[in-house]
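All protein chains but one are shown at their positions in the complex.
When the chains are written out, they are named A, B and C in that same order, and each has its own residue count from 1.
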Amino acid sequence: MKGFAMIKIGQVGWIEKEKPKVGPYDAVVRPLAVAPCTSDIHTVFEGAIGERYNMILGHEAVGEVVEVGSEVKDFKPGDRVVVPAITPDWRILEVQRGFHQHSGGMLAGWKFSNIKDGVFAEFFHVNDADMNLAHLPEDIPLEKAVMISDMMTTGFHGAELAEIGLGDTVAVIGIGPVGLMAVAGAKLRGAGRIIAVGSRPALIEAANFYGATDIVNYKNGDIVEQVMKLTDGKGVDRVIIAGAGPDAIDKAVKMVKPGGIVANVNYFGEGDVLPIGRLDWGAGMAHKTIKGGLCPGGRLRMEKLIDLVRYNRVDPGKMATHVFRGFEHIEKALLMMKDKQSDLIKPVVIIEE
Amino acid sequence: MKGFAMIKIGQVGWIEKEKPKVGPYDAVVRPLAVAPCTSDIHTVFEGAIGERYNMILGHEAVGEVVEVGSEVKDFKPGDRVVVPAITPDWRILEVQRGFHQHSGGMLAGWKFSNIKDGVFAEFFHVNDADMNLAHLPEDIPLEKAVMISDMMTTGFHGAELAEIGLGDTVAVIGIGPVGLMAVAGAKLRGAGRIIAVGSRPALIEAANFYGATDIVNYKNGDIVEQVMKLTDGKGVDRVIIAGAGPDAIDKAVKMVKPGGIVANVNYFGEGDVLPIGRLDWGAGMAHKTIKGGLCPGGRLRMEKLIDLVRYNRVDPGKMATHVFRGFEHIEKALLMMKDKQSDLIKPVVIIEE
Amino acid sequence: MKGFAMIKIGQVGWIEKEKPKVGPYDAVVRPLAVAPCTSDIHTVFEGAIGERYNMILGHEAVGEVVEVGSEVKDFKPGDRVVVPAITPDWRILEVQRGFHQHSGGMLAGWKFSNIKDGVFAEFFHVNDADMNLAHLPEDIPLEKAVMISDMMTTGFHGAELAEIGLGDTVAVIGIGPVGLMAVAGAKLRGAGRIIAVGSRPALIEAANFYGATDIVNYKNGDIVEQVMKLTDGKGVDRVIIAGAGPDAIDKAVKMVKPGGIVANVNYFGEGDVLPIGRLDWGAGMAHKTIKGGLCPGGRLRMEKLIDLVRYNRVDPGKMATHVFRGFEHIEKALLMMKDKQSDLIKPVVIIEE
Partner (left out) sequence: MKGFAMIKIGQVGWIEKEKPKVGPYDAVVRPLAVAPCTSDIHTVFEGAIGERYNMILGHEAVGEVVEVGSEVKDFKPGDRVVVPAITPDWRILEVQRGFHQHSGGMLAGWKFSNIKDGVFAEFFHVNDADMNLAHLPEDIPLEKAVMISDMMTTGFHGAELAEIGLGDTVAVIGIGPVGLMAVAGAKLRGAGRIIAVGSRPALIEAANFYGATDIVNYKNGDIVEQVMKLTDGKGVDRVIIAGAGPDAIDKAVKMVKPGGIVANVNYFGEGDVLPIGRLDWGAGMAHKTIKGGLCPGGRLRMEKLIDLVRYNRVDPGKMATHVFRGFEHIEKALLMMKDKQSDLIKPVVIIEE
């Protein structure tokens, strides 16, 4: 079968591999729609997770089941499914500790395009199908559904980690697709005012669509100062970091109130350390909690998010600014994420409707 | 001054009282808009909180400050304010325990029309103005603002007590104004499917407006059976009880999944006991948590809810189906809550705009 | 092989069955020590979970692995293990919801002597060995270790559900072995005053040993009145119910403060309903939360509890008042739980040291 792969750090290309085989609990799926992720770009062009050779890329997909193992109960060939970016092994003690994302080791619940071949292929392998796949309802279009795998679960996890209360004022740093879903997630958790930090007009318009009430543009000066001015010097209740450099935590700590929470869902790709300002953090005593975590995956999470789309609580389709049709466009779509043009939010490749 | 009062159990009428006096931390407020509450009806006509003589009724108001005590810092005569139904004393140990609603004793944070005269008067007294009042922004109309005092904080508290997670399926039992705000609150916390239980067409239409995805009508049969059928026998993740008889908890326990939460914000007015079905509750072992509590009050809560209205997260004005203009209409508005006509959700009396 | 079984409701006896077979993820274990539980008595003599025929009893055991399936990684024949009373299937969506106790249905994580044969046999079957068994350290004697399976995890779960804060005043209703472990659990979570409700001198002495500071004896009058008197009318912060009749929840609600928690780990064996007093529950508004749940099982839980024994945080061996040696004493030990003599806390049968 064909797949679009990381040949090595800095190089991508089409390769041939054998079609994957199923174990007793697994499934093989062919993609109906996929989307490239900024983290694919980090992986290939920045070597963010180290060297990989001939690894098929991609971890955002909806697809059709083509084969299942003997022990799979709830899925059969022909079923249309949402595939989460995070597909943990569930029979591991970390699951009993409540962190399936880290089952088998830190971040090891993330398998596609990290530990094993990803979804940019004619077929891909899904471990523990009953626990990781979710049925896709007929009435959700593919370009919406493919946002569930990673963008929605990641952005919303920012809002969850932030423990937003009804009416809270929330700042969201970064309004790429994950940041936009963090804005939508903050609204879904009942935030009042939502201050979105970004600069591209297409993203700002989308941020307003998803619930931002104020925009702070870093081109207009220090973002901390701008947020403090908007809030009459009080700061915000919560900050979600959804895209930024290593100084983002420090800035977030500065703009959050004592007792507030800084929640990170950004993948920090550079820098040895992430510094926290000692005095801004109250010399250790300010009750400014700093959290960060990989998005939840697995079947139940997907089912919950599918319900949010089905019942019109959120419309992730607005982010699909560039929709291609045909498997061969995966390459072009991926490279769009590298050279982000001004009107791009997220490219989607529809392989078959 | 004039006030509309409970003369005794079963009797209401206009009375004359002295204008209230301020202590050093207090304020006197004159109402700009008030709304009667079903609990006023319980208090007068069912004697639900025991006998009261010549007690002015009402606990839902926005008003204008007319006088403040010497130690009040943040409010001055002429300020327009939202007045919470719950105005606790804040210098009491229960506040340190996290339950201002019960400061000074169970439910003792509820003072208006319970422990002291209410807001259906030319003037009313607010204890600890800096901690209990909130400034009303210019751009929120009075008939929306008056819903904040009690309806929004109570209904939303149901959603808070229920600890709703993103995408959860939630049943709301009772869709009077508190139930409608419980539906809106469930949506604001990120519920997916929301099953509203009620029967009056005006309320059903409003429930759909506020976020209900399914309606269960008790006139069509047992509500537990209907909910189980809608959910393919799985039950719901959360139940909010916002109006019902003593058997509501039992029904809620029946329809909630193991591990789920039943959250009550209903004032149970009758029956010695509220029974829980032993087997439905897993003989004590089903992890079906039962919670219930008086709405939060105080200034910060009001400010948070004001933000939710200001930033269009919710539109409580839709509930104000009957708006009267003039102080003298308080009597008529109150009695409407007694003899609920089919198109009534909530009457509001605008005293001065 | 031989096993001591429930022949039918009301009748027990020794039976012959085939030795269990292992699936790929399973183990067969032979018991080294077992203990009978009051719930075995409920099951047989009260028919509490319905009819069962020739079902081997018992769910509290430590043992030696004799056979493992092909996919088991962390255990091999000869390993000494603690076996939890609750051995869920872990590949089920309820686990993703956080409630392994109810994986596959309400209470369905409880398999031994409920859904399948129990541990009172020459050999017993353990599903998903890697996820359910825990290695028994050499230096923990068997009569202590066998308390981990059920008594410790159940009693401690009462303390967990109660969300005890440092210095809280806690009442524990019922001081059989589960109640004693609830007392120990409350102490382990940092309770200040612990009021234990019971009457047998042997149990009272043990309650004091495990951390009770006050004893309330129901033979001396109404327990609610006694608790209120001890607390100067204030009531307690938390109540754990660890053994009582259907009126226990009502009594617990009466004695707990507004904002408090009632946590049940008792198996309610009788009565159609468990009533809550309407007014004691603040007519629905007192913030008196009522929780109840089956004990956690699985490997990680056992490992955590093993550490508590190993590091001398608790000494459950004190409860083993009657220790028998020899497989054949299982019958006698079980019947002791039926006809509880005054100095009995818990009988243990050591099969092989």
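Definition applied: a contact is a pair of C-beta atoms (placed from the backbone, for glycine too) under 8 Å apart; a residue touches a chain by one contact, two chains touch by 3 or more.
What you see is a predicted model; the values in this text were computed from it and never measured.
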Pick from B:Phe75, B:Trp90 or B:Phe156: which residue touches the chain that isn't shown?
-> B:Trp90
Interface with the undisplayed chain - residues on subunit A | 48, 94, 97-99, 101-102, 105-107, 241, 246, 249-250, 257-259, 264-278, 281-294
Mind pulling the subunit B residues that touch the left-out chain?
-> 25, 90-91, 93, 95-98, 100, 128, 130-131, 298-301
So which bits of subunit C touch the chain we can't see?
-> 156, 159-160, 165-169, 185, 187-194, 213, 303-308, 310-311, 313
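Rule of thumb we're sticking to: only the chains that are shown with their structure count from here on.
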Centre distance in Å when subunit B and subunit C are each reduced to the mean of their C-alpha atoms | 41
What are the residues of subunit B that contact at least two other chains?
-> none
